[in-house]
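Yeah, one chain of the complex is gone here, protein chain that is, but the others are all in their spots.
Take a look at subunit A:
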Amino acid sequence: MNGPFEFTLRLGDDALIAAQRLAEWTTRAPEMEEDIALANIALDQLGAARLLLTYAGELEGAGRDEDALAFLRDDREFRNCLLVELPNGDFAVTMAKLLFLSAYQLPLYTALAGGADERLVAIGAKARKESAYHLDHASLWVRRLGDGTEESHRRMQAAVDEIWPYTAELFAPDPGAPVDPSTLRPEFERVVTEVLAEATLTRPESGWAPAGGRDGLHTEHLSYLLAEMQVLHRAHPGARW
């Protein structure tokens, strides 16, 4: 089923799961400033998720609000890309994930902001500014780690190699969607290629391209993430918080 509901739900799920992973860094970051930055980015993603899920619930028309969609769906019903549900790994893996995610979200939100659906225009206009900041932050760290010490270069390259295959799913064609993801690929490639080059990193060869998130076919990681995220909400059916 493709349509505005499905499309909005995907974007909302991407942002929600990304927020959940980024928030795991709170109190664990390499420096205090980075604790603040990662929490800040997590908050932006969570804010976008709330707007998108609220709107998705309205499009669906079945009375589900942001919390019903976030807390009362099982993993087979989640539509996020696999990239965002992957574990945080070390700081390099987190920055590789954030670089690829924000290099995808920035042109996506920018396209939404210029689209036809008023609500998505408003959400896109707000979120693209935040994405630009996320992209800037991730790019800076990928350059620092890539062109830092031998150890950080090794870790950053390993992280890029590990995460790269998961970017293919982001650009699966969907001609009927408000924004066809396949049209975002050139801008993504341009930005990422430039950052990797500046970071003295090698752009991985394309090959293995895991996918399935958009159909609710996830990695084994998502179920654990949801178990933790949903436990309290589900333990008190119908309660208000």
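Operating definition for what follows: contacts are C-beta pairs under 8 Å (C-beta built on N, C-alpha and C of every residue); 3 or more make two chains touch, one makes a residue touch a chain; residues count from 1.
The working rule: contacts and distances are computed from a predicted model.
Colleague: Among "1,2-phenylacetyl-CoA epoxidase subunit A", "Sulfite reductase, dissimilatory-type subunit alpha", "CoA-transferase" or "Corrinoid/iron-sulfur protein large subunit AcsC", find the name that the UniProt record gives to the complex chain excluded from display.
Modeller: "1,2-phenylacetyl-CoA epoxidase subunit A"
Colleague: Can you say which of A:35, A:117 or A:174 touches the chain missing from this structure?
Modeller: The one listed residue touching the chain not shown is A:35.
Colleague: Check each of A:70, A:83 or A:201 against the chain that is not shown and name the one that touches it.
Modeller: Counting the whole complex, the residue in contact with the absent chain is A:70.
Colleague: Identify the residues of subunit A touching the omitted chain, counting contacts across the whole complex.
Modeller: Subunit A touches the missing chain through residues 16, 20, 23-24, 26-36, 39-40, 42-43, 46-47, 49-50, 53, 66-67, 70-71, 90-91, 143-145, 147-149, 151-152, 155, 228-229, 231-233, 236, 238-241.
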